[in-house]
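Removed from the display is one protein chain of the complex; every other protein chain stays in position.
Chain naming follows the written order as A, B, C and D, and within any one chain the residues start at number 1.
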Amino acid sequence: MTEPRFQETPPWIAALQVVSVAAIWVFVIGISIWIIHLMRLSQTLHDVPSASVGISIVAIPVFLTGASVLTYVFVGLRRGATPSTAEGRGEGRGAEQE
Amino acid sequence: MTAAGALFALSPSSPLPQPDWLPWRIQQPIAFNHNVHVEELGFECVDCHLYALTSVRATIPNIENCADCHEEAQTESPEEAKLVEYIAAGEKVPWRKIYRVPDHVYFSHRRHASIGAIECEVCHGPIAEQVKPVGRPYWRPTMDNCMECHEESGASNDCVYCHD
Amino acid sequence: MSAEHTVRPELGPTVSHDLSERDIDVLLASVEQPGSAFRVVTTVLVLIILGAWVLFSRQILYGLGVTGLNQPVGWGFYIVNFVFFIGISHAGTLISAILRLSNAEWRRPITRMAEVITVVVLAIGAFHPVLDLGRPERMLNIFTAGRLQSPLLWDVSSISAYFMASTVYLYMPLIPDIALLRDRGARPRWLYSFMAWNWQNTPRQREVLERASNIMMILVIPIAVSVHTVISYIFAMTLQPGWHSTIFGPYFVVGAIFSGIAALMVVMIVLRKVFHLERFLKEIHFAHLSKLLLVMSLLWFYFTFSEFLTAFFGNEPAEIRVFFYKFTGPYAIPFWGMVVCNFLIPVVLLSFRRTRTIPGIMVASIAIVIGMWLERLNIVVPSLANPRLALPSGFYIPSLVEWGMFVGGLATFALGFVVFARFFPLISVWELREGQETAVSETAERVASYLPDRLENAPTGETT
Amino acid sequence: MARWGMAIDLDRCTGCGNCMAACHQENNLAAVGPEQTEQSRAFHWIRLVREVSGSDAHATVRYTPTLCVQCDDPPCVKVCPVHATYLSEEGIVGQIYARCIGCRYCMAACPYNAKVFNWYEPEWPGELKKKSNPDVSLRSHGVVEKCTFCHHRVNHAREQARAEDREIRDGEVVPACAESCPAQAIVFGDLDDPESMVSARARSPRAYRPHEDLGTRPKVFYLEEQE
Partner (left out) sequence: MIFERRDFLKLLGGTVGTVSLGSCGRFLVPDRMVEQALRGPGIERQVNTICGLCEGGCGVTVRLVDDLPVGLKGNSRHPLNRGGLCPVGQAGLEVLYAPNRLQGPLRRRPEGSFEATGWEEALTEIAKSLGDLQSSGNGRRAAFLHGEPGQLFDDLARRFMQALGSANVARRRGETVLPYRLAQGIDQVPGFDLANSDLVLSVGLDLFEDGAAPIHAVSAMVGSRDQANRASLIHIGSRLSPSATKAAERLAVAPGTHAAAVLGIAHVLVREGRYDRNFVAKHTFGFEDWTDDRGETRLGFRRLLLEQYYPDRAAQLSGSDPRAIIRIARRLARAERPVVICGGEATSTSNATWTTLAAHALNALLGAFDRPGGVALPSTVPLTPLPPFSAADGAPAQDGTGHSGIFAAPTDSTSFGIDPVEALAGADELDVLFLSGTNPVYDSPAGSDLKKALERIPLVVAFSSFLDETAAAADIVLPVSLFLETWQESTTPEGVAFSVLGVSQPVVSPLFDSRHPGDALLELARRAGGGLATALPWSSYEAYLKERLEGLRTSGQGSVISGSFEESWVHFLEERGWRFLESGDREAFWQGLARKGGWWNPVLARGDWNRMFRTSTGRYEFFSLELERHLEGLGRSAGESEPEPALRRGIESLGLVIEASVDEACLPHFEPPRLAGSGAAADALTLVPFRPMTGRGDIGVASPMLLEMYGYPVLSGWQTWVELAPETAHQLHLDEGDQVTLETEASPYESAFEAVVKIEPGAVAGAAHVPCGLGREGLGGAADGVGDNPVRILARDRDSVSGALATVSTRVRSTLIKKRARGGARPLVGGHG
């Protein structure tokens, strides 16, 4: 198995990556705000009160977790990308186990 | 073709009803001067907008009302001359509506102006000072605007009070 | 291979062998040598989808009248397909998560396809309620003035959460493969470069990815369960006979997983053939999955039985009317067709080794997919067709537009796969490789850990 | 604040269909035509539901004018995703056509099948649109509609009462169906007013509400037939 050569990421792609992370957060925060907005709206309209609102509230942490995990991955991957040629795949794993 | 049609329909001089979000002023066929009639001659709003207090619609006066005074020209105003022509020809003045609510909204002037005792100026602005016809709504009757005022005045915001 | 082999000889021969360059070529063939077949298939599928939209344009122009819906059957194919597609979506992420979580080694060539099914089908399914709207242009009302009390809104949040989670869950294990493609110079380069997030297979990166995968793996299971539970709530939260049932949540989830596995099998068998993956998707995978399928079939039957027995035994007029509408009435054919497809055919085919072959499994899986679609039809239409009041029972004959959109939905599903296969490997190269490198030893280790401890290693008072 | 309700005396109802026609005219319902009727898409906000008991010569038939029963706990309102149907202050289950997205969830959830849907744009052949009641908006395609207890008449009565500085009198609000009923089988009024005709009828030992077991607390009462 030949090791494919690694290519440096062009800066514009790096920028795009940052933007996409930001977009994910905009999306997730947007959804959270939306859900909160709807809850407030139903309160102002004296809508049928319902514990079922809870089901949607649960969605907020789920979205936040999802976004956090993604961010963690993206940030983690970028940080962990410092090419330390000394480490091979198998060694890496072995070393980690310690 | 369609685009041209749409452009015409939206142009200031089109006879069709116009949406109120257009940036330009709606042109009236005669440059009616509210100021002269109200401030100088001392008319009340309901003298011409006959049903503003008693009915759902305030109504825009037309030649039946105008003919009371303008059967013959009172001044030398060219605008008045137009009106006299209309009256003489027995033709309705094609006034353009500035304020309109959609079909699914029930708005009663009587309920607001008469029962609610809201002055005309609250919604229609200082119209008595206008020397030219109104070209744009002073206050647009959007749902948000309506509900805000209802909120402030303690009127009900129950949907079916206004939506039918 | 540098890891020390702890495999004990008594556990059998070492199965490990490296993923050869040729293997990788085969796995990446769909990306690197798409060939004219890709173009032809894509064109055909796009044409089918366009055709569906041409049919659908009538609905946009004239309204829902062009469907076969009516009073009282106000919901039909769109909602049926919505539930059906979302159900299929449970194939993927849920199965792959469960298999990963349980360290089932045979999962490695399967998970990717399963996850792709989820994402593609979820997108298709989630779009169906929009097709069903009388005034789709007022969709925005849901966002400006939605009611979270409405089960439909639960769906919106739950499905979007699931979609997000499963996309992430599909994407994360894809990163090393994307990096592989990037490094092999696949085009468009910027895409792989963008999506690979500087993956260089450093230990740190692997650690990050693994940790994130573990979180998502755990997160995605409750979400997936919730999604179909919530979809069942659309029906169960009403008071309608045949819908207002407490077991609808688990029933739908079981049905979803059931149909999902079947769909996965179909997809696997087809892709195995198309992309010559026989060496990777082996009989053993199908054998394992088909056993799972058999279990799900029995489970499905159990739920169905409970559901209908309560309705029958209770003999409540409204319920019993729906019951007989399905058992002997106008919906007898869909109903009994469903029982045959979901229970008889799979149980018979999958129970016997002789029929548990790839063609047999294919037949059973297709039957289940059809059967589960019929189940959704049997849930949606008969309850609506039998009003509580003394009104004549309704009928529902789907129109060409609805059939068109159904076919279009299926074509979109296929197109989704084709396009995915064009850009990404359908079997996780990275995971396979990892399996080759570590699985044998890990499995042996794990198995060893199950075995009774050796006397000398026993945690007794004796110390060395 | 009033809580509007209706009581329909089935003993008085002769099945004449006047209520259906009056409602159709008052509320600007458009006929859907033969093809659509064949497709089971004809609709009325109030209709006579006919139930036959028995299958021999002694079969009895029962007519029930059926309309939206304006539940106090409406299953339709619970499921609407956009506040297009809601319970008003005065207990009328409102349907806001301009808000409705046409998902038909409320139709699916309504145990009384009271809601109907505009499968196509309503058609007004010739100049028929001219005679449409200006108090009731014309619906467009793709929205759900239903009986509104003629709430435009409630609004008019309320306006009149406010103008005269008094409460709405019992019997002042008469929906079109009740107005046209020659048997005076339909009575409308304030259920919270113990003096009102409708609450008197609602207290009758013959009174029942449709599918009370569902807990929807309808505000339409039926008075069982005698004999």
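Note that in this section contacts are C-beta pairs under 8 Å (C-beta built on N, C-alpha and C of every residue); 3 or more make two chains touch, one makes a residue touch a chain.
Note that the structure is a prediction, hence the values are computed from the model and not measured.
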item	value
Candidate in contact with the missing chain, chosen from D:Arg3, D:His24 or D:Arg104	D:His24
Hidden-chain contact residue, picked from the options C:Pro176, C:Gly394 or C:Gly409	C:Gly394
Footprint left on chain D by the chain that the document does not show	9, 11-18, 20-22, 24-26, 29-34, 37-38, 40, 42, 44, 47-48, 50-64, 125-128, 130-134, 163-165, 176, 179-185, 210-211, 213, 227
Chain B residues that touch the omitted chain in the full complex	44, 46-47, 50-51, 53-57, 59, 110, 114-115, 117
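One rule holds in what follows: only the chains that are shown with their structure count from here on.
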item	value
Pair with more cross-chain C-beta pairs in contact, given B-D and C-D	C-D
Separation of mean Cα positions, chain D and chain B [Å, integer]	36
Chain centre separation in whole Å, for chain D relative to chain C (CA means)	45
Gap in Å, rounded to a whole number, between the CA centres of chain C and chain A	23
Chain B: positions in contact with at least two other chains	none
Overlap residues in chain A, where contacts from two or more other chains coincide	41, 47-48, 50
Residue ranges of chain D touching chain A (in the complex, touch as defined)	77-78, 83, 86-87
Residue ranges of chain D touching chain C (in the complex, touch as defined)	36, 39-43, 49-51, 64, 66, 75, 78-84, 99-105, 107-109, 111-113, 116-121, 141-144, 210-211, 214, 216
Residue numbers on chain A that touch chain C, as the complex places them	1-2, 4-7, 9-10, 13, 16-17, 31, 34-35, 38-39, 41-42, 47-48, 50, 52-53, 55-56, 58-59, 62-63, 65-66, 69-70, 72-74, 76-84, 87-96
